[in-house]
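Provided herewith is a single structure, encoded as structure tokens, for subsequent inquiry.
Heads up, one of the protein chains got dropped from this complex, but the rest are sitting where they should.
Here is chain A:
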Amino acid sequence: MTSCHLAEAPIKKVAIFGGTHGNELTGVFLVKHWLENGAEIQRTGLEVKPFITNPSAVKKCTRYIDCDLNRIFDLENLGKKMSEDLPYEVRRAQEIYHLFGPKGGEDSYDIIFDLHNTTSNMGCTLILEDSRNNFLIQMFHYIKTSLAPLPCYVYLIEHPSLKYATTRSIAKYPVGIEVGPQPQGVLRADILDQMRKMIKHALDFIHHFNEGKEFPPCAIEVYKIIEKVDYPRDANGEIAAVIHPNLQDQDWKPLHPGDPMFLTLDGKTMPLGGDRTVYPVFVNEAAYYEKKEAFAKTTKLTLNAKGIRCSVH
């Protein structure tokens, strides 16, 4: 049987971002540790740069100073004329873009891993922005297989209006790494260990790829965003219902029409409407109250990747 592997260029430069949200501590402390002692993230022939993206927010242990750094890497913000009047994060975004981008540039970073935590019970999560990215689907397949039996979920945020301009999107291969549940401002050893393993397997994959290993065609199950659901609110815009106890902590599990979704402060259950089963994620994420998102509905589907090998070998 002929193998029809795609030849992909070798990976030269990888960045690992921590502190994009200053109170998501696992990435902050992994990056700070690796800045002091980077042995664990080195691979032969590969440049791996750990980097704190939002140092002011990290210092104050807050998500952001003026605006969410992980939402503003679009052309408009990146193109604004630099000035002291710009929000802190917009100025920072431009600095990061100059250091690590532009996408596909000669000296740009090929892969950016952006490390995040969530208060939601999402376990180990990889975030994918493009459903046709064979290289990343292969990487995610490798990470999931290596982590098993520890579950690792893939969240696909490809959507015409819901996709957001992430810090990592300036790289050819952007990878979101999200581990929860962990409260903001808390560093848990078990969560740290899980994120550390995810990075290890990711770097091993890149190293194997660069060394010439062929990865045959593969398939992974992903959860693709459909829509975001806000909390029911009263006439003043205040939250009038909370995530129902049956839905709390049940990220990635099927939610069927008629299943409890919210519980009002008066004790009434509000069920899921519509006619299809969905898979909720980011259920009760602290930072999303202000973004008006109680959870996101996803649908489960399979993505296929062609076989790949490094073009140099």
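In the analysis below, contacts are C-beta pairs under 8 Å (C-beta built on N, C-alpha and C of every residue); 3 or more make two chains touch, one makes a residue touch a chain; residues count from 1.
The rule is short, and it goes like this: contacts and distances are computed from a predicted model.
Novice: Which protein name, taken from UniProt, belongs to the chain you can't see among "glutathione transferase", "Pyruvate dehydrogenase E1 component subunit alpha", "N-acyl-aromatic-L-amino acid amidohydrolase" or "Aminotransferase class I/classII large domain-containing protein"?
Specialist: "N-acyl-aromatic-L-amino acid amidohydrolase"
Novice: Which residue among A:G104, A:P245, A:G258 or A:G274 touches the omitted chain?
Specialist: For the chain that is not drawn, the touching residue is A:P245.
Novice: Have a look at A:H5, A:K32, A:R71 or A:R91 and name the one touching the chain we're not showing.
Specialist: Touches the omitted chain: A:K32.
Novice: For the chain that's not shown, point to the residue among A:R43, A:R188 or A:K228 touching it.
Specialist: With A:R43, A:R188 or A:K228 as choices, the missing chain is touched by A:R188.
Novice: Quickly run down the residues of chain A that touch the omitted chain.
Specialist: Its contact residues with the unshown chain are 29-30, 32-33, 37, 61, 119, 181-190, 192-193, 238-239, 242-245, 248, 263, 265, 284-287, 289-290.
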